[in-house]
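Heads up, one of the protein chains got dropped from this complex, but the rest are sitting where they should.
Order of writing sets the labels: A and B. Residues in every chain begin at 1.
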Amino acid sequence: MPGVEEYVRLAQERGGKWVAHGDTVHLVVDPSDLRPIADKIFNEYGASFRTCVGTDERPLNNHFSITHLFTDDRSGLYIALKSYLDPENPVAPSIADVVPAADWCELEAWDMLGIRFEGRRLERLVLPYWWPEGVHPLRKEFDYKSRPDVSLARSERVALRKEVGTVPLGPYHPALHEPEYFELYVKGERVVDVRYRGFHVHRGIEKLAESRMNYQQVNFLAERICGICGFEHSTCYALAVEKAAGVDVPERAQFIRSIVLEVERLHSHLLLLGVAFHLLGYDAGFMHMWRVRERTMVLAEMLTGSRKTYGINLVGGVRRDINEEKKSKVLSELGGLVKDFKRVVEIAVSAPNVKRRLTGTGILPKEDARRLGVEGPVARASGIDKDARRDLPYAAYKYASFRVPVYTEGDNMARVLVRVEEVFESVSIIEQLLDKLPKGPIMAEKVEIPPGRVGVQVVEAPRGGDIHYVLTGDGRPYRWRVRAPTYANIPALKVMLRDQRLADAPITIASIDPCFSCTDRVVVVRDDGVVERLEVGASW
Amino acid sequence: MEEVLAATIATSATLVLPLFMDGVERKVKAWVHSRIGPPVTQTLLDALKLLKKETRVFGPIPYYFYLSSTAAVLTALGVFSAYMYFATLNTAYFVYTLVFYLTSQAALALSYLIIPNPYSVIGGFREVFVSLANEPFMVLGVVLYSVSFSSRPGLWGYVAAGFSFSAVLVASYVSSRRTPFDLSEAEPEIASGGFIELSGKALFLALYNLLLSRSLSQLIPLSLVAMAAGPGGPLAPLAYLASLAGVWALYGLASTLMGRARVDTAFKSLVKLYLVLIAGAFVGLVV
Partner (left out) sequence: MVRVLKPVELIVVASEKGRVTVKYPYQEPLVTSDFRGAIRIDASKCIGCGACVKACPPNALELLESPDRLVIRYFVGRCIFCWRCVDVCPVKAVVGTREFELATDRVEDLFNYTVHRRAECRECGSGFATRRMVEYVTEKSAVSEYYANECPECRKAKVLKAAARRRGGV
């Protein structure tokens, strides 16, 4: 099991610099060393690749930088592998061939910062196709309010493969109500290939936080990254800033965070199970699952003041306390809830066709899962035993004992069962933590955040690990990078969908519990396969 | 005079009842879902709204669609007037019902295939595929039932009748296009399958068609029972309709307890099930 020394040696051998701070090992190496070191960390030491962060550090030190973030889930270490790049012509070697999980984040760094990656194809991923060349919005000279002068070439070709039939799924997702576009190429009812076109609704949240907000306001922005697992994002942000600044957060606040995180996991898993049953045509299971879920929503409202987007996180602590009355209410409600859930879910998975269509469909082999760096229940259903709550303990998880369910089948049923078991574990975690809830304040007395510090944090959201990277600045984050788990899971859909029946495509897509963000854009698909985007109600 | 009146009432009831029975089915579903659900008249109101809406012309041959849809309406009328005409249920009536029913089903499936939209074509092929597994056995079941009933008294006759009746019952459920066999409408993603290009009056016709053919397919096992019960009095047509409502609600309840099948598994399991049932009926007839 590699420890801090092994990682430090990687940089030392090649004449790089290193700092080990808390649970994070920072390695700064020459760009030419990025690829061999990343290869060693990912393929030899078996660390998980989480994301990469491009940063425009020209105002600070006249360089761009690229940071690859790994976590070693066995020794509980974060590894930040950083290289400084040329300010005029930032070029870095691509690591996507040795670390396939880095594919998307490199493309994103190219789009947003203009960092060119050598040794791979570069294409638009995040920015819309009509965005002007050479305008990279996360560069510091780009004002967050400015709008590039674009002449709208308004169509984008779809149905690229002509030799097979095309079935478009999207651009809206009728079950998940979010914009995404899957193009399934089919022969009869068999899916032979998949093309994904996403990021229709990139909201520029990182830029907004880096430009307009202050540290405490970003909590509320972070919570709005996702409508389902927002609290994970705000916790992740707060923990990253606290880690960077060395803020001493009271234990009680950490317990409350963990409890609310688990309440959120409950409602999220129940939501997905309901959606899965709906997609399998079993609406009765869907309705009853959501009936049970409603009880968790009421719990959340009681604990935080809001059914969703709880708004109780601040850097340094939380804003709502749990008193004795609430504690006993939660405990009594959880008992009934878990019985209700158990009964409904047992009936639902025994329903004809539900069981049959979940089993053996949408298989993701373990090797692909590791290579693509999938997260959460998707990874655990494919035999990868990783859960940040246990491996990289944060908040108050070290005070609770729980089991991490792992299945090896990698099919839709395994992904459903992982979530079913996690519901029971979450209930048990809430009960344990409420029982041990320490006394004391819920907010740190002093929150001072010096500039130039780095904090990296992973929080296990219901869909997998969220990662937030914060480079502190003056009054607000200088660089804030967010990666949600679906970002890592979508590339795996290509593997899962191929050679499957068309009818199972929706449930397979839903089985990663995807979370596409939403906004108002309309896509018109014309008869000739040309997609036209109309801006509706946009102010620019 | 009374016959004419009874026939008029029964015929118009045949045309309107499905719209209400769908409302009842939705209430039943809502009950299993722990919901309130829409009012019983909701389907009727939806239908009226659709009639007022704009109809978008779809595909190259809309006439074919209208023709096939109207055919189903006429079938429903035909079946009931036949009942009135023959006064009692006999073999001629069954032949009449089945022929009308099968033509309307085939016409409907074909109209899905003709609408130039991938979803519709997928839905159409799924429909055809399930029908291939289902319809032959429905006919076979009806024939075996009639044979066992007319020519084989005694215990073995009941065995044969029981097996063939079960086959017809399953077949009528399958062709009522409820879960798990509502394949042409497919996954929520593959929006509405055969209906995707339809709007306004055309959508009304298609949905109404679905309800009428549902009604017809449910009539088939009922009429087998009615045949066993022998000729009824002047109120028989009304009793017939009332029991149709009962079957409708029961089928609706059953459909809430199941998920949707996939076309390949549906085909395989249906064929297997029918082979067992038909074999049972043959055993009853031959032994």
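Keep this in mind: a residue touches a chain if its C-beta (ideal position, glycine included) is under 8 Å from a C-beta of that chain, and two chains touch if they have at least 3 such contacts.
Quantities reported herein were computed from a predicted structural model and do not represent experimental measurements.
Student: According to the contact rule at the top, which chains on display are touched by the left-out chain?
Tutor: When the full complex is considered, the omitted chain touches A, B.
Student: Quick one: say which of A:19, A:91, A:160 or A:298 touches the chain that got left out.
Tutor: A:298
Student: Taking the entire complex into account, which one of A:30, A:86, A:346 or A:474 touches the absent chain?
Tutor: The missing chain is touched by A:346.
Student: In the complete assembly, which of A:213, A:245, A:261 or A:396 touches the absent chain?
Tutor: Checking each option in A:213, A:245, A:261 or A:396, the one touching the absent chain turns out to be A:213.
Student: Counting contacts across the full complex, list the positions on chain A that touch the omitted chain.
Tutor: 213, 216-217, 219-221, 224, 284-285, 288, 291, 294, 298, 301-306, 309, 311, 319, 343-344, 346-347, 350-352
Student: Just checking the interface: what residues of chain B touch the absent partner chain?
Tutor: Against the left-out chain, chain B lists 31-36, 253, 256-258.
Everything that follows uses one rule, which is that only the chains that are shown with their structure count from here on.
Student: Would you kindly tell me how far, in whole Å, the mean C-alpha position of chain B lies from that of chain A?
Tutor: Taking the average C-alpha coordinate of chain A and of chain B, the gap between them is 47 Å.
Student: Mind listing the chain A positions that touch chain B in their complex?
Tutor: It is residues 165-167, 169, 173-175, 189, 277-285, 287-288, 291, 351-354, 356-357, 501-507 of chain A that touch chain B.
Student: Using the touch definition up top, name the residues of chain B that touch chain A in the complex.
Tutor: Those residues of chain B that touch chain A are 29, 32-35, 118-119, 122, 179-180, 182, 186-191, 256-265.
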